[in-house]
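For reference, the structure is listed below as structure tokens.
Missing here: one protein chain of the complex. Every other protein chain is in place.
Now for chain A:
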Amino acid sequence: MIGWWISDSRRLGVQAHGLLRAHKWWLLRRISQLSVLGLFVLGPMAGIWIARGNFAASEIGGVVTLGDPYIVVQSLFGGSVPALPVAGGALIVLLFYLVVGGRVYCGWVCPVNVVTDAAHWLREKTGLTRDRKLDRRTRLAILGSTLVASVLTGTIAWEFVNPVSLLQRAFISGIGFGWAIILAVFLLDLFVSRRAWCSHLCPVGAFYGLVGKGAVVRVSAANRDACTDCGACFTICPEPHVIVPALKGNESPVILSGDCQNCGGCIDACPVDVFRVSTRWNRPAGRGGQA
């Protein structure tokens, strides 16, 4: 029996592999998102100071300073030269995402992802599937806008609006009326357009998409010959366009687009195990090239 709450895109996966394995990557992502936020909340809430600060900049174990590279870039555009701790911290974070995939931030760390995933689930369950198409490059325009605005105002411009910062601060320090912005993102994704925020508008995602263009860790459609054209991967994927060249093309079976979040949704959903985690250079012998 498959419960009504299981999303349509996972049903074939659940039938083939059982409930747990069809949610394996989903579970890991939720644990990751919860742990990162939890580390920061433990200090102010329970007095356990493993991590200080918040997602914008932090001090881990009193040793390493980390920083948000996108915020530091805006700070530079705003006319400020960031001090060494935060600049070095941003570099560390940047290198990390260069390896694991830029938009791993979106799928594995960002708390807004939970909000928009919830909206997406509700959208499917309520049948609100009429879509208003947004151009996914809008987010690049917004990313550019935040840099222009940073120059014009001499501030870190996106931080005046950024729902990602608002939501993580909601749990670490406080948000006030900022819940209205979070609600707006939820309603946008629920009523206006499929995956509107994370896959079309958010400049943080656009920034990490650019970072991830050369990422080492990538999902590969290694077993694409087994594909049954059921469409499960396309319906679960927050950025379906990234799958097409790898699954249906004649070149590398590795998903190379920077837009891919390495969320593993396709691995969970596929009933015939087409996808697996791999590196960008990995081309299984005898397959791939001339399938």
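Please note the rule applied: a contact is a pair of C-beta atoms (placed from the backbone, for glycine too) under 8 Å apart; a residue touches a chain by one contact, two chains touch by 3 or more; residues count from 1.
In this section, contacts and distances are computed from a predicted model.
For the chain of the complex excluded from view, the name given in UniProt is "Ferredoxin-type protein NapG" [choices: "Probable septum site-determining protein MinC", "Elongation factor P", "Ferredoxin-type protein NapG" or "ABC transporter ATP-binding protein"]. Residue A:A57 is the one among A:V14, A:L37, A:A57 or A:L94 that touches the chain not shown. Of the candidate positions A:L12, A:V93, A:A119 or A:I142, contact with the hidden chain is made by A:I142.
For the chain left out of this panel, the touching residue among A:G89, A:P238 or A:G264 is A:G89. Even with one chain removed from view, chain A keeps its contact list with that chain: residues 43-44, 49, 52-54, 56-59, 65, 67-68, 71-72, 75, 78-83, 85-86, 89, 135, 137-138, 140-142, 144-150, 152-161, 165-166, 169, 172-181.
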